[in-house]
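Only one protein chain is missing; all other protein chains are in place.
Naming follows writing order (A and B), and every chain is counted from residue 1.
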Amino acid sequence: MSEAVGAPVLSARGVRKEYGEGDGLVRAVDSVDLQVGAGETVAIMGPSGCGKSTLLHLLGGLDRPSGGEVVLNGRRIDDISEKALARVRRTDVGHVFQSFHLMEELTAVENVELSALLAGRAPRAARRRAEELLERLGLAGRSGFLPSALSGGQRQRVAVARALCNEPLVVLADEPTGNLDSAAALDVLRLFRDLRESGQTLVIVTHDARIAATADRMFSMRDGSLVDETRLTGGTAGRLGALAGLED
Amino acid sequence: MGRVLLVTRLAVRDLRRRPTEALLLLIAILAATTTLTLGLVLRDAAGDPFESTRAATQGPDVVAKAAGVSELSRLERLATASGVTGHSGPFPVTSGKIQASGRTSDVQVVGRDTADAAVDRPKVTKGGWVTAGGAVLEAAFAHALDVGVGDSVTIGGKPFEVVGLAVTAASPPYPATLCLVPAGCVHGAVPEDRNLPAGLLHNPGLAWLTQPDVQSLATGRNALSHVMNLKLSDPADAQAFVERNGGDAFLQSWQGIRSDATELAKDSQILLLIGAWLLGLLAVAGLSVLVGGRMADQTRRVGLLKAVGGTPGLVAAVLLAEYLLVAVVAATGGLAIGALAAPLLTGSSAGLVGGVGTASPTWSTALVVTGVALGVAVAATTVPAVRAARSSTVSALADAARPPRRTGWLISLSRRLPVPLMLALRVAARRPRRVVLGVVGIAVTVSGMYILLVLDTFLGSQTGTGVYTADQVETLRHVLMVWTVVLLALAAVNTIVITWATVLDNRRASALARALGATPQEVTVALAIAQVLPALVGAVLGVFPCGRLLFAGINAITGADGGDAVLPAPWQLIGLTAATVVAVALLTAIPARLGGRRPVTEVL
Partner (left out) sequence: MRQEVVLAMLAKEPSHGYRLRARLREALGPLGDAMNAGQVYVTLARLEKAGLLAVEGSADGADRADRKVYALTPAGQQRVGEWIAEVGWPKPDLAEFHLKLIAAASAGLADPLAIVDTQRRELLRRVREAQLAAMAEPDGSAAALLLEGIVLRLQADLRWLEACEKNWNHRRSGS
């Protein structure tokens, strides 16, 4: 259905996810094919309940598909052991969630270093990496703060820093601006732009048109299937002035 | 009225919504109330049957005995001593062997008139009073010999028919029977390699014959001695009377008889009351966790109640009412089970009126048990109920879960540990109060087990030395077993409850850790370690100092000198600690495993 810009880092072939059985069978994800190239930003957009979060879980090894293949960095991850899957989650994938999912009792830096500690890094190296990432994401002065003392945008920055901590091949973000106000969302969008410029591969599911529109490629998802792929870089978008009513 | 109805209805509905938790609550309080009832019933059993026996049999205030015919004049002088208002006897006494259905025992036989005496009229519980050739046996003795009315026995080689069984307040029931013969008696078991001095009676029982029959048995060495029962103008003065008139060798006050008669029941009662206290503590610890967990779940409900105009008072009342309802049911159940089970533990006081089967809870017992049940419920509920009632309506409606605590030093310490330990410490650090409750629960259980070890060793050593007979040891072992079983069951319920609460509370944190790459095993092990570590601390504290303190406390209450008790050996204590840790690990394994394997995406 799609061809990737570079060599595919992450690809899905005929991926399905079903719940229930008989008449109650629900196809949350239905035969999805997708290839994500290195350094690419891919957005998957669709109304709530279309299965986009489930697809992201399947791509990130949080859940197993009922059928089809998920290949990450040339290796199938849909049929490997729980333990191997855990290793994939801690070294190859970084997750960013809509509701941040920070540990409330841990400070910003402790949250960030957690994934490094889980990956077995030395405490001192983990702390250094976490501090470095927070600084890079503009939170240098906030590393000792608890999440409750941070704004929504700052919390999501901490969550992104945590996702980046183990230098993942791909960062998967689920509605990263869903809980943010307009200004904070802009902040996160800029952050994703910077990540993209640094060569980070990103897959984002969202119903926020701003995120979808700024991706390299955008897929629309309906009822568990990808129905449409759009390259927003081409086409006829008018001049900005016209959009603001400056010219007719 | 409407308010009470509303509160009750809301409380009942909420209990029915979560039957399993309601049942666990019930079991926890029920265990405590049952044990408490047993303890209190036994206290009554220890005191009351003797009192009623004494009243029913015109029990003597002082029993006086005289060796041989030569000392009879002493007894006659006593009958007219100052303070004596009545007497019966002197009655002839002799001793011999009694053989009945293949068993042989030493026996002391007292010769009585066929008519009632003024003082000490043994109360016939079965059959009739002495006749020529017809013997009446003390009830507990008959029970021990397994002899009933109509059976034939031989006493001192002569055949007699058992015509009746009776109880008396002039002697403690068998096997603590008052020694009436000059040769002396020894109670308890005698090591086989030791020969008793000739004539010394071993665990003698008591039987009544007619005076001529007793005289016909008294031959040779077994010369007659005499016994006389005295009534004093001031029964409370009996002990002083004994000291004024010749001392313990000849005289026995009714208080002395009572303390011998009720010794066993008292010991059982002390054990059970201590058990009830331990169980009460355990119940509070378990309930606090259960209630705390339920409350966290009820924040939204509380918010709704408050949003529609419920005052903090009403909210607290609804929450409290739930647990009070459970407590009342548990108290009733505990009283019923305790009353039914008590006779099983009072078997050996069969020698007293009302000693068997009629040990029943009194009003004061019922009040105490109900009070304790309610107290336990209130103690466990107050903090969460007040917290819930005071919480802001808005945040309650938003269903904001109780935020986890931050224990900074534990978090930084845990960074340096392997992943499962790191996660475990963080799980523990999130809810310090629950960890404390877990530690307390295990410490209470283990100190109970410590006492059990001490008592078991003690009882084991007693069979040889004669403070308790084998039957009594058996009874005390029963008592110990009852509270051991209840204690362990409750501790197990507690552990599961605490683990489950932890698993539920850490659903999100566990899922998150797994999303970040922790394996299911790591999360499972972390959840289990989070229980096992407090259990280890609790077990160590339970052995020392709690077990030692509890033992000292028991000694203080019973007035016993603990010096002769053997404290558990180090290997026993290490074994106890290890067993506790293993048991907790096993109990937590299943909930922890479920918690560690729950699909990540379901939670996030």
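Rule of thumb we're sticking to: a contact is a pair of C-beta atoms (placed from the backbone, for glycine too) under 8 Å apart; a residue touches a chain by one contact, two chains touch by 3 or more.
These numbers come from a predicted model, not from an experiment.
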Which of the visible chains would the unseen chain be in contact with across the whole complex? A
Of A:V26, A:A140 or A:A242, the residue touching the omitted chain is A:A242
Could you please point out the subunit A residues that touch the chain left off the display? 47, 182, 186, 189-190, 193, 209-210, 212-214, 218, 220, 228, 230, 232, 235-247
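One rule holds in what follows: only the chains that are shown with their structure count from here on.
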Between subunit A and subunit B, tell me the centre distance in angstrom, where each centre is the average of that chain's C-alpha atoms. 63
Please output the residues of subunit B touching subunit A within their complex, sorted ascending. 403-407, 411, 415-416, 419, 422, 426, 429-430, 508-509, 512-522, 599-601, 604
Going by the contact rule set out above, which residues of subunit A touch subunit B in the complex? 54, 57, 62-63, 82-83, 86-91, 95, 97, 101, 103-106, 110, 113-115, 117-120, 123, 126-127, 146, 148, 162, 166
